[in-house]
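Excluded from the complex is one protein chain; the other protein chains are retained at their positions.
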Amino acid sequence: MTAVLPADLLAPADAEGPASAVLQPMIERFVNGAAGDGLTLRANRAALDAICVVPRVLRDVSATDSSTVLLGAPCAVPAAVAPMAYQHAFHPDGELAVARAARDAGMPFTVSTFSSVPVEEIAAAGGTTWFQLYWLRDRGVTADLLARAESAGCSALVLTVDTPRMGRRQADLRGSFRLPDGVRAAHFDGSADGLPAAARTGVSAIASQTAGLVDPSLSWRDLEWLRERTRLPLVLKGILDPRDAAAAAGLGADAIVVSNHGGRQLDGAQPAITALPAVAAAVAGRCEVLFDSGIRSGTDILKALALGAGAVLVGRPVLWGLAAAGQAGVHRVLDLFRTELHNAMALAGCPDLAAVAGLATTGGPVPATAAGSVR
Amino acid sequence: MTAVLPADLLAPADAEGPASAVLQPMIERFVNGAAGDGLTLRANRAALDAICVVPRVLRDVSATDSSTVLLGAPCAVPAAVAPMAYQHAFHPDGELAVARAARDAGMPFTVSTFSSVPVEEIAAAGGTTWFQLYWLRDRGVTADLLARAESAGCSALVLTVDTPRMGRRQADLRGSFRLPDGVRAAHFDGSADGLPAAARTGVSAIASQTAGLVDPSLSWRDLEWLRERTRLPLVLKGILDPRDAAAAAGLGADAIVVSNHGGRQLDGAQPAITALPAVAAAVAGRCEVLFDSGIRSGTDILKALALGAGAVLVGRPVLWGLAAAGQAGVHRVLDLFRTELHNAMALAGCPDLAAVAGLATTGGPVPATAAGSVR
Amino acid sequence: MTAVLPADLLAPADAEGPASAVLQPMIERFVNGAAGDGLTLRANRAALDAICVVPRVLRDVSATDSSTVLLGAPCAVPAAVAPMAYQHAFHPDGELAVARAARDAGMPFTVSTFSSVPVEEIAAAGGTTWFQLYWLRDRGVTADLLARAESAGCSALVLTVDTPRMGRRQADLRGSFRLPDGVRAAHFDGSADGLPAAARTGVSAIASQTAGLVDPSLSWRDLEWLRERTRLPLVLKGILDPRDAAAAAGLGADAIVVSNHGGRQLDGAQPAITALPAVAAAVAGRCEVLFDSGIRSGTDILKALALGAGAVLVGRPVLWGLAAAGQAGVHRVLDLFRTELHNAMALAGCPDLAAVAGLATTGGPVPATAAGSVR
Partner (left out) sequence: MTAVLPADLLAPADAEGPASAVLQPMIERFVNGAAGDGLTLRANRAALDAICVVPRVLRDVSATDSSTVLLGAPCAVPAAVAPMAYQHAFHPDGELAVARAARDAGMPFTVSTFSSVPVEEIAAAGGTTWFQLYWLRDRGVTADLLARAESAGCSALVLTVDTPRMGRRQADLRGSFRLPDGVRAAHFDGSADGLPAAARTGVSAIASQTAGLVDPSLSWRDLEWLRERTRLPLVLKGILDPRDAAAAAGLGADAIVVSNHGGRQLDGAQPAITALPAVAAAVAGRCEVLFDSGIRSGTDILKALALGAGAVLVGRPVLWGLAAAGQAGVHRVLDLFRTELHNAMALAGCPDLAAVAGLATTGGPVPATAAGSVR
């Protein structure tokens, strides 16, 4: 695994090729794969591509300011790195490389529950650190994780709500995915890590691990327990239905992430970007609205913000940069997002993000039907 | 024809390849073929793929309960095996293999009028057995069939109403389809079975047989005759127009199946899934609403239920499993449907089928125009 | 050019391959080509394929009656042969072969102004004969043609209104199309026929001929002159805008043909089938509404009738049959239309054409915008 920075990366997605070239096929499928037939994975992109922005003109864009405040932290761009597990599988520097690149880019980094580097080491890199929580069957371990994240200096808690169990990721199932030697879940003791080599087709080591550790009974009423154990701002990640968004806002969540987990959970789920407008309307400003699933360019960020998001999380492109060239690769990818976003803002006549929020769009979201309604 | 269970079946549709590998081309076209240019066959899938589900979050899904009651019979999953003729053509164990697998999966099995195993033998396998009726020109034979089905222990009568004659299935016409030696219509005496080898292109032995036996004059008023001759719950299979659905409910049908016969009858007919919402609305709970045509995954079942169906019938995938590996193959296919459905329910935040019925969908059905209206 | 009837024609469109195999490329492009980039040609088919029919059930379809009366003439099927020029280019028997096949099929045949056989010979074949008129610069010749058509026994006059000049048919322009030796416009003396071999790319002999003979100044007020010179029912062929349809009905036209000339005139014109519903609504029963452009199957006929047409004209498939096997080939094509239509009627629960008119459709026509309106 060589970490040479390819010279011709002009857009974040350009990092995919170099990443695929260096990754083992099993790992490549782990990052790029999706649940089921990949319907939602593809729909995420198709929906983003179908949305058009209506640019404005004749506004002074000599300076474009993309800075914002996310959950209290000032950010250079309206974007954070999405929580993604086991980054040692992509590069020996793993999460540390990504966190440092995010810090340098002025973006928050989200530590996964299944990080391959402990949260303390990551937070020590400086920058804004958020902690992503999978609700564990063992409340004691959950409480410990919370305490570690908080005392390590994490400034927000991202509770993933779309993963009561793992989606059926066919590439992982088919290829009997297992983690490479030496890659482990740093927050767990030996009993959880060292995922068993999957014995046969149809069993994914990661899905088994998730089933063993993650508590599928998590429900709205458990949030109170969480609130009592942490002072951190609470983000609910993985909301698509406006009714859930309204509930989250009503219960005092500080933010939600409109997300379908990049197509990795329910295949057939609504493309996240088409869910965004109705969710933003339901929230009506009562909490922050973040977005992920399919963001691949600065224009995609512009679109998400025009449709109601305050910021986005970037997922796979970060891992492509990591695999291709370690910290420098991630930095390059994040820098390209920034460059593209500023270019897009200027061309759309937006000196700042408030102007972006006022852009009209066309060609995109189809209204969701009311639940249980019959069209 | 070997019955080795392929190791890498991860989804019901994975059984198609192995089935095609073992079937004679003529039989492969018989199962996979469709009427006309295959417009409706393809539209069934395209429409299902286009529908998106909006998952819910933060509901306790530690247990997902997919059980339901269909026409009075408790079922483990909201699905039954669709009536399909001549299953001996796919495997020496024919309908018996499928019925036993359905029984083990807790799903009703529907015996076709043109079953290659007599209804009595099938019902003896245990499990819930339904009988599918093609209305025959000879009322005496029809009455006999009814009596046989009832005394064999069938618990519902499925009257197929979309087949006054056979659709123009070009593969069958072109290939001069005829049944393999030894495959016969078990409910008929020698005069009906042993379909003549088709003499020339353009003549399908099965279409000739249907034309000879099935009565195209069947109409609403004949249902009374049926009602007088059986106490079994009555299901009308093959309804797409809400006016017909309302009529069925009004006449006291116990259930309808929204279906276009898997694209095998009227090519150019509406994709069944797009017809479902308006039909369910027209029925307004007065009878059960089942659905078939294109169901290939657990998520497809979730979609059909979110759009108003109480359960689905599974068609071709069952025959793929049968051809690939006999009873074990069918069992595997049915088990994959169950596994996928439970996974999808959990990921959509649905502990039970009532929750599924409350899911919102998007991107799907276009409203049908009122009859005779001009847009 | 051999006239052997291919054995495996199962649908009208199956005749295209055999026709292409026997025709000179220049002639093949003449029949199958279209104006411009072929946008409208392809859109005609795409629009027809996108329309779905909602079949009805439980109606006695033991007899399906497709008979109707078109412009006073009883027809076995709701279809006539569209006017098509120079049929000698496709087969030595030319229009006579087609007219005889149409007669045997119980369908009207429409003689083109540019027929390669004189109207008198065609009408003598028996059957219902209609005469298609291109309005000529020379009113004397026009009047003569009218008189000939009427005294030959034609029973309707089809005035083509979408051809003030020829569309830019690129295949013809590129290939310097010229008529084969011996193929001539039978209704014109030597000065008009024997189209000059096109001298160079960009000049189509047929377009030059049309420019020379056809009067582009034809307008609504000229219809009066026509009315005075003939007692025949008047059909205006080539109407897409509902305002023109209403005008035609208001001026007492007996029928209109909703048509874009099979994509051969204005490329970019609305697919004819999507224009049909609004046109039918504008006409509101004041005259008959025929349809052509893209009809390739019995189901297409069903769709056109469900959307408001009383009958269709069949175009290119007739010439494919002619090229492939002369009169027998045409007969086979027309018979396949009939067979398919009856099958489709039965499967849609329609014992007669009145029932077809009551079928609902879905997925089709998008409403046209009001003229000059801005969306």
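Letters are used for the chains, namely A, B and C, taken in the order the chains are written, and counting of residues starts over at 1 for each.
Keep this in mind: a contact is a pair of C-beta atoms (placed from the backbone, for glycine too) under 8 Å apart; a residue touches a chain by one contact, two chains touch by 3 or more.
None of the values given here were measured: they were computed from a predicted structure.
Undergrad: For the full complex, can you list every visible chain touched by the one that's not shown?
TA: When the entire complex is considered, the left-out chain reaches A, C.
Undergrad: Looking at C:G106, C:G127, C:G167 or C:G308, which residue reaches the missing chain?
TA: Within the whole complex, the residue contacting the unshown chain is C:G167.
Undergrad: Out of C:L5, C:L39 or C:A328, which residue would touch the omitted chain in the full complex?
TA: C:L39
Undergrad: Determine which one of A:P277, A:G310 or A:G326 touches the chain that has been left out.
TA: Checking the options A:P277, A:G310 or A:G326, the one contacting the hidden chain is A:P277.
Undergrad: Can you list where chain C touches the absent chain?
TA: 36-37, 39-40, 43, 161-162, 164-165, 167-168, 170, 173-174, 200-202, 215-220, 222-223, 236, 238-241, 243-244, 247, 260, 265-271, 274-275, 366-375
Undergrad: Mind pulling the chain A residues that touch the left-out chain?
TA: Within chain A, the residues touching the omitted chain are 7-8, 10-11, 49, 51-62, 277-278, 280-281, 297, 299, 302-303, 307-308, 339-340, 343-344, 346-349, 357-365, 367.
In the analysis below, only the chains that are shown with their structure count from here on.
Undergrad: Chains shared as neighbours by chain A and chain B?
TA: Touching chain A as well as chain B, we find no chain at all.
Undergrad: Determine how many degrees of rotation, between 0 and 180 and to the nearest 5, align the Cα atoms of chain B with the equivalent atoms in chain C.
TA: 90
Undergrad: Where in chain A do residues touch two or more of the other chains?
TA: In chain A, no residue touches two or more other chains.
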